[in-house]
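With one protein chain withheld, the remaining protein chains of the complex are depicted in position.
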Amino acid sequence: MLAAARLDFSIVREAAPALAHGALVTAEITAAGLAGSLLVGIGGAALRTSKSRAARTAAAAFTEFFRNTPPLVHIFFAYFALPAIGINVPGIVAATTALILYQGAIAIEIIRAGLEAVPAGQLEAADALGLGGLDRFRSVVVPQALRISLPALGNNLISLFKNTSLVSAIGVLDITGVAQDVIAQRLSSAELYLTIGAFYLLSVFAFSAVLRFVESRLARYAT
Amino acid sequence: MTAEPRSAMVSLDGVRKSFGSHEVLKDINLSVAPGEVCCIIGPSGSGKSTILRCINRLVRIDGGEVTVDGLRVTDPTVKDVDLRRRVGMVFQQFNLFPHMSALRNVTLAPRKVLGLSAAEAEARALSLLGKVGLAEKAGSYPAQLSGGQQQRVAIARALALEPKVMLFDEATSALDPEITGEVLAVMRELAAEHTTMICVTHEMGFPREVGTHVVFMDGGSIVEEGPPRSVFENPQAERTKAFLSKVL
Partner (left out) sequence: MNAYLHALPALLGRGLLATVTISVASMLIALVGGFGIGLLRALRNPLVDAAAIAYVEILRGIPLLVLMFFVCFGLPQLGIGIDAAPAAIVALGLWGAANGAEIVRGALVSIPRGQSEAGVALGLGRIAVLRSIVLPQALRRTVAPFMSLFTAIVESSSLAALIGVKEILETVRVDIENDATLWTPLLLTALALYFAINFPVSLASQRLERKLG
């Protein structure tokens, strides 16, 4: 094929070490993003379902703002606008924090829906046994809510993983950033895009397979 | 409060409850002595299940008074937990915690509410599971148990706090007819041990054979009550007769 003849994958071979390092950065940001977004998600969901109206409103405002605005703009804001008020952090920290807040806001909605999906009979049974609010939340509600939320949370993780590519926009050397770097030097791009595309695709397939496996194992805890 | 004879384990005096504009309980007066098996029968929507929930504060009454083992439900100094330790409840939908084994379902409250150690709670749980005939299913999860088995675990769970009175809210209604027997057998045994029981039921055999007091409710009021023989064989009110002719 004429088009294929113009592909020269030796560029990819030469860039392999840099790309591998970039993949590591992608993995780090994803891991930090996962931990951070889950914390934001659980904390935010707790606030969203709190008795205090102020807490509920604040959490709702946070969630709606972050969910409805682009993560790329959050990253730009964290990196370019925050210095104006004296917050100067390395690009990778700014970008990761922005992603944590964005995916965290989505996680808040997922976990809140999961909490509300726990059948009312479960709450009644816990109350009838005399379990206090915190015990009821921790022992009865949260485990079931997490199992119910798992598929959606898994999707959120995959979305986070793909969104890490956005950090390249402010010069962070994740795998997309490395690819862009190499392309800037060599001017040949299709091979690299295909290669990092394959990296993301295979990783997502692996995530999905693990997710499906975990879901099937958890099925025995559902009546 | 005047010195009342403490003979009643549970008493409801002038209890009223509305949900929105719908009056579900209209001036309910009922007294259940220790060791009594009080069976509440009546058509759907008559308020039967609401009465049970008023006893352990799952529902807050709008007026009147409910007294359980000397504790007044409307008294704000009486904590939810004090009340609920004395009242065990078994639900129509079982409501077992699906992410916990049968054993853990039963040990949860003794540990968190009574403060029992893990070993003490486990010993008590195994004993109760044995009592309901499910000792060997202690490690099973609700999804692995049949409906009848789940309900029996639920009974063991409710008994674990050693309550003074047991409430049964249509305990066999969600079970296939062939399976109700195993649950009714457990309930019969509890009655024979002089457990104070208040049972809302559609199943007429139990009230007739085991009940010591039958209450017929309709439209939020108690229409007729008395010993099983009187209510079933010699109903006085028209509505009672109509209901019984339909279900018997």
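Think of it as A and B in the order they're written, each chain with its own count starting at 1.
Basically, a residue touches a chain if its C-beta (ideal position, glycine included) is under 8 Å from a C-beta of that chain, and two chains touch if they have at least 3 such contacts.
None of these values were measured; they are calculated from a predicted model.
Visitor: Among the chains you can see, which ones touch the chain that has been omitted?
Guide: A
Visitor: Extract the touching residues of chain A with respect to the undisplayed chain.
Guide: Here the touching residues of chain A are 2-4, 6-7, 64-65, 67-73, 76-77, 80-81, 83-85, 162-166, 168-169, 176, 180, 183, 188-190, 193-194, 196-197, 200-201, 204-205.
To be clear about the criterion, only the chains that are shown with their structure count from here on.
Visitor: Quick check: in the complex, which residue numbers of chain B touch chain A?
Guide: The contact residues of chain B facing chain A are 56, 58, 80-81, 83-85, 87-89, 91, 93, 95-99, 108-109, 112-113, 141-144, 150, 154, 157-158, 161.
Visitor: Enumerate the contact residues on chain A facing chain B in the complex.
Guide: 119, 121-122, 124-132, 135, 139-140, 143-144, 147, 220-223
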